[in-house]
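My questions all concern the structure below.
What you see is the complex with one protein chain gone and the rest in place.
Up next, subunit A:
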Amino acid sequence: MRELLLPVLLLCALCRASVHYPFEELLELRPLERNNLLASFDFKINSTEFELYEPEDKTFHYSTFSKLLGPILQETNTRELHLRFSQGWYDPEVYGELPYKGKHSGGTGVELWAVLEGQNEDTVFKDWIKLANSLSGLFCASLNFIDSSSTTYPATVFQPAAPMLEQGLSLKNDLFLLRSALPREPVCTENLTPFLKLLPTKGKAGISSLLTGHKVFNSQWSSMSIDVTTHCSGTKCHYEMEQSINLILDVPMTLERNRMPIPKPTPGSELKCDPTKPFDAFHCFPLDDISELEFSLADLFGKKIQGGALLASQPTKICADLDLESWSMEVQTDSQIVPKIEQEKTCFVIENTNGHDVLFRAKDTKKVKSLKSPPILASRSLSGYSQDSGGFRIDVKNPTDEDLDIIIFESIPWFVRIYLHTLTLNINSTVTHIVSDPQFDQYVKGIIYNPAIDRQKPSHLELLVGIPAHTKIKLSLEFDKAMLLYAEYPPDANHGFEIEPAVISVLDRNSHNVVYEMRTTTALLTIPTPDFSMPYNVIILTSTVMSLAFGSIFNLLTKQTVTEEEAESRVKESRITRLRSRIKERVQRIKSLFRRS
């Protein structure tokens, strides 16, 4: 056995450099229906070993795990960190189930949850704010707006992902799970740049060299995620970080943008008309579905892959999940590379620093590998139209053949005052149960509810719901809108307030682990907004009223009261009456003069 191994090692020493770091990267491409393409970038990084409780001045040596992130985690006693940046709308009917079963996808905007170790809630909360502020600086995101009024302590979802610290290591303090989301945050290039900086390849080599801001954020939907977990064996621990970017690109649209950055109408000669409908020189029903496509990674991302990540422990790997009947894949580089089939996927690795490009050809793009449909479909909307109240409505559909247990997690800002007694359940648009009905408990098996405290805490609601197979349920909830203080309104208050997405997790019925996770869209709630010159108006109006009151009271107190006769006689005596009579006399005299002449 040994003799066999030795040459393999030697061979490997020749083909690849001998220094390797705990880093792996994988790019997976998968054509979807309607000419969409899912690109999943996945990076795995391990840190060097350290001891969990070390004096502050202990020297830490960083290699692939970024030195930018390490001190933040150490300083705030963060044992697990999850950060999501997402934008766009994921349409499960077209794109199928979420990549990685929703494990790496977040709701629109920024989402952060972390497991922190600390003695009590206060110290942990301070660390949490410190963590959010540090990450805010690192990722150029407004995470610094996270405060107690947007932080929840989830009870059944977002549970620690890593079975950390179980292996013989006793924790000195308790672990706390905190979560917050900023649905208003626009995710943009300035978030991608620091994301790439955390990678040992820094976007200069390997698959990360494909990622540029204007291409990533031109996608239909994108989600960036960072997950850091602590793993310990004995007293030695290390961080494991997984960074991933999932994108859905509309291929024809991306190609069109390369050809014409400013969209122009298609000239008549290039227009393909629908032959089933009447068409001539003036009439045309354009046929928009393209079934033949030929594109390369450089077309989609604007760049080739700039060689492999040589420092990685596994060579850079690129896989495509293609229906080989109508799709073909060709690697374009200096040397000949023939992709291999691995687990039904077409894969190849990059082991040098030369540029690599991949060319895809499709005879019929409609033929793609059948999509896995998501186990749950859900949407949330706002109901009601008044200025002072409204309602949430959550529609959940179980399209599968099995009964499902799901958890609906909601964190609702304090100014949306929800009334739990108004919670009603509607099954298949036929039967309606209110919360006090005994039948209600057959479906909603558990409710965790932490009511909001004004300006301090959001409402936190977790519903454990059982949905029978092929059933649609509708949950509705009413709320009142609270008035905010003058200074609490954000700039552009008339735009409305984003209510963060509801998180819906599907549980395994036996182990109660989360097997699928999805998020609804953000809800935009309008709240009565005052006229912001109001304080000045109030002051001025009050002042006027006060001076009016003062004037009348003052006059009442200081003016002399006289009888009517007295007043009249006084008027006769007054200077003005005398002056008036004198003027009258003069006028009379002048008039008589005129008359005479």
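What we mean here is this: a residue touches a chain if its C-beta (ideal position, glycine included) is under 8 Å from a C-beta of that chain, and two chains touch if they have at least 3 such contacts; residues count from 1.
Here is the rule we go by: contacts and distances are computed from a predicted model.
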item: Undepicted complex member, UniProt protein name, chosen from "Complex I intermediate-associated protein 30, mitochondrial", "GPI transamidase component PIG-S", "Ribosomal protein S5 domain 2-like protein" or "Ribosome biogenesis regulatory protein"; value: "GPI transamidase component PIG-S"
item: Contact residue for the chain not shown (choose from A:L138, A:L322, A:L477 or A:I504); value: A:L138
item: Touching residue (missing chain; options A:L557, A:I576 or A:L593); value: A:L557
item: Touching residues (missing chain, whole complex) on subunit A; value: 17-21, 56-57, 59-64, 67-72, 75, 134, 137-138, 194, 197, 200-202, 204-205, 307, 310-311, 353, 536, 539-540, 542-544, 546-548, 550-551, 554-555, 557-560, 562, 566, 570
